[in-house]
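Before any comments, here is the structure.
Only one protein chain is missing from this complex, and each of the others stays in its spot.
Our next item is subunit A:
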Amino acid sequence: ASTLVLAEHEGGSIKAQSLSAVVAANSLSQDNPISLLLAGSGSSLHQAAEKAATSHPYISQVLVADSEKFAYPLAEPWAKLIQLVQLKGDYSYVIATSDSFGKNILPRAAALLDVSPVTDVVDINGPHQFIRPIYAGNALCTVQYTGVNPCMLTVRSTSFPVPPISVDSKSGGPSISEVDLSTLDEDSVGKSRFMKLSSQDTGRPDLGSAKIVVTGGRALKSAENFKMIEKLAEKLGAAVGATRAAVDAGFVPNELQVGQTGKIVAPELYMAFGVSGAIQHLAGMKDSKIIVAVNKDSDAPIFQVADYGLVGDLFEVIPELLEKLPEKK
C-alpha cells in the first residue's frame, strides 16, 4: 500500500490538521509509505517542505508542486494536480483533512478519478473499512470501500490526534521532489479566480485545535454582550465558539460556528453558555472531553451531554467566573 496525503501549509509550516491526516494514513496498514503533497508558490512552500521532511517521522516523501496556479486553494487546479500525481504514483489511498479545504477539493478529484470518496472518517476498522457519522452524528455508519485504487478519504482531525513528535535524526530522511507540472491538464483551470479572504485575527487560539473552547448561544442577546464570552476565553487561554443562532443573529462571524455544518471541535474542556443544545450543535462538540453547560432552562438538551451543569443566568455566572477563575498559567 501507499498513501498520498494532501496537506495545507501556512507561514512555512504544515498545518496541524494536515498532520492528523498523516496520523490516519499511518494507521491504515503496516507497510504504507506516506507521500505528502504540498502545493503553492514561493519560499514559504519550500520552507514547509523542508520542515515536513525533517520533522515528521511518518512521512517518507514530500512532493512539491510549485506554481502560481496553486497560490490560492482553488478546487479546479488542485483537483487536476491530485489527478496528475495519482496517475503517476498509483497510490492506494489519497487522504485529506475534512475541513473546508479538503472537502472542497477531494470530491472533485475523486470524480476525475472515477471513485467514491468517504467523507468525515472518524475511525479506521481495517484497510478498507471506515466509520463515519451520519445524520449529524446521531448514527455511525461503517462503510466498506470496494472500488479500485485510490481509496479516497477525508478524515476528522479531532479523531486522529497528533502525538508529540520526537525528531528522529535518522540518516536519509524523506526526499523532497518537485512535481513535473508540464502535463497538468489546464481544462477548467482559470475559470475561477480568488478575490479575497476576510477573516478576523483575534490573537486567540485556533478554534479547531484549542484545548479549551468557550461558546455562546443566542441567550447572549447581542454582539456587545458576547464580549463577555471573549473575556472569559481570554482569561482561560481559550478559543471562542458560537452556535448557529448566535452567528445568524450577527453576534460573531461565521468562522466561529460550532456544529454539523460549522467546525467540529473536541477540546479538553468545552464550556457552553446560553446554548440550548440543538442536535446540529451537539454534532460539533460532543466528543469534547469535559463539557460544562450553563443555561437558565434546566430542561435544555445541552445538559444531557454535559459533565457539569449549572442552571442559572449566564449574566450572573460569567462575571462571577471572571472574578473567581484563576489566571491562566
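Everything that follows uses one rule, which is that a contact is a pair of C-beta atoms (placed from the backbone, for glycine too) under 8 Å apart; a residue touches a chain by one contact, two chains touch by 3 or more; residues count from 1.
FYI, contacts and distances are computed from a predicted model.
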Protein name, per the UniProt record, of whichever chain is missing from view ("Alpha-1,3-glucosyltransferase", "ER membrane protein complex subunit 2", "Electron transfer flavoprotein subunit beta" or "Ribosome biogenesis protein NOP53"): "Electron transfer flavoprotein subunit beta"
Option from A:117, A:217 or A:241 whose C-beta touches the chain left out: A:117
Among A:9, A:56 or A:108, residue touching the chain not depicted: A:108
Residue numbers in subunit A that touch the chain omitted from display: 74-76, 79, 99-101, 103-112, 114-120, 129, 133-148, 187-188, 191-200, 208, 212, 236, 244, 247-248, 253-255, 260-261, 263, 268-269, 286, 289-292, 298, 303-311, 317, 320-321, 324-326
